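Structure record follows, encoded as C-alpha cells.
Only a single protein chain was left out; the remaining protein chains are all shown in position.
Let's look at chain A:
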Amino acid sequence: MDPELTLTVDGATHTTTCDTRTSLLDLLRRRLGITSPKKGCDHGQCGACTVLVDGRRVLSCLTLAVTRDGAEVVTAAGIDGPLPQAFQEADGFQCGYCTPGQVCSAAGVLDEHARGWPSVVTADLTDTPALDDAEIAERMSGNLCRCGAYKGIREAVRTAAGAATR
C-alpha cells in the first residue's frame, strides 16, 4: 500500500498517496499539477527543479516525496514581490525554462546571505561579504541556463538584494 503524505505547497495543503519511488518533483508536477518547478536533468545537475522545502532551497528531483511528509514547500509560483519583478526588469531569462528554479534559488541565496553564510569565494570565511557579482555567480552556480541569461540573472539578484553594484 502506498504511504500517505501531507504537504503544504505555496500555502495550500494537499494530502495524497504516492509510491515510495516518486520524487518530490514528479509528485508536484504529475500528481498535484503544480508545474512551476521544471525537470531539466532529473540527476541534480541543472537546478531547474529547485524549490524551497521548510525554507531551504533544495533539488526536488533528488528528493523522495515520501521523506518530506509534513513539509512546507514553496515553488516560484508562490514567491511574489521584488524578486520575480527584478528578474522581469533585468531580462533575467530568455526561454524561461530555468527561471522558476533560478527564482527559488535566488530566494535561498538572499536568505542564506541574511543568515551570514559565506561562500567559497569569500576571502575571509568568518566574514559576511556584500553580494557582489562574484558572490552571486558562485552562490547561483547550481542553476544552469541554456539560454545564457546569466548577466540578467546576476543583475536581478543584485537588485533584489539591494546590494551595491560591482
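We take it that a residue touches a chain if its C-beta (ideal position, glycine included) is under 8 Å from a C-beta of that chain, and two chains touch if they have at least 3 such contacts; residues count from 1.
The working rule: contacts and distances are computed from a predicted model.
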The complex's invisible chain, by UniProt name, from "Putative transcriptional regulator", "Phosphate transport system permease protein", "Xanthine dehydrogenase YagS FAD-binding subunit" or "Protocatechuate 3,4-dioxygenase subunit alpha": "Xanthine dehydrogenase YagS FAD-binding subunit"
Touch criterion as defined above, residue of A:D10, A:D42, A:E72 or A:D133 at the omitted chain: A:D42
Full-complex contact with the absent chain, from A:L7, A:I34 or A:V109: A:V109
Which residue of A:L7, A:L59, A:A90 or A:L131 touches the chain not shown here: A:L59
Positions on chain A where the hidden chain makes contact: 3, 19-21, 23, 42-44, 47, 50, 56-59, 62-64, 66-67, 105, 108-109, 112, 115-120, 125-126, 137-143
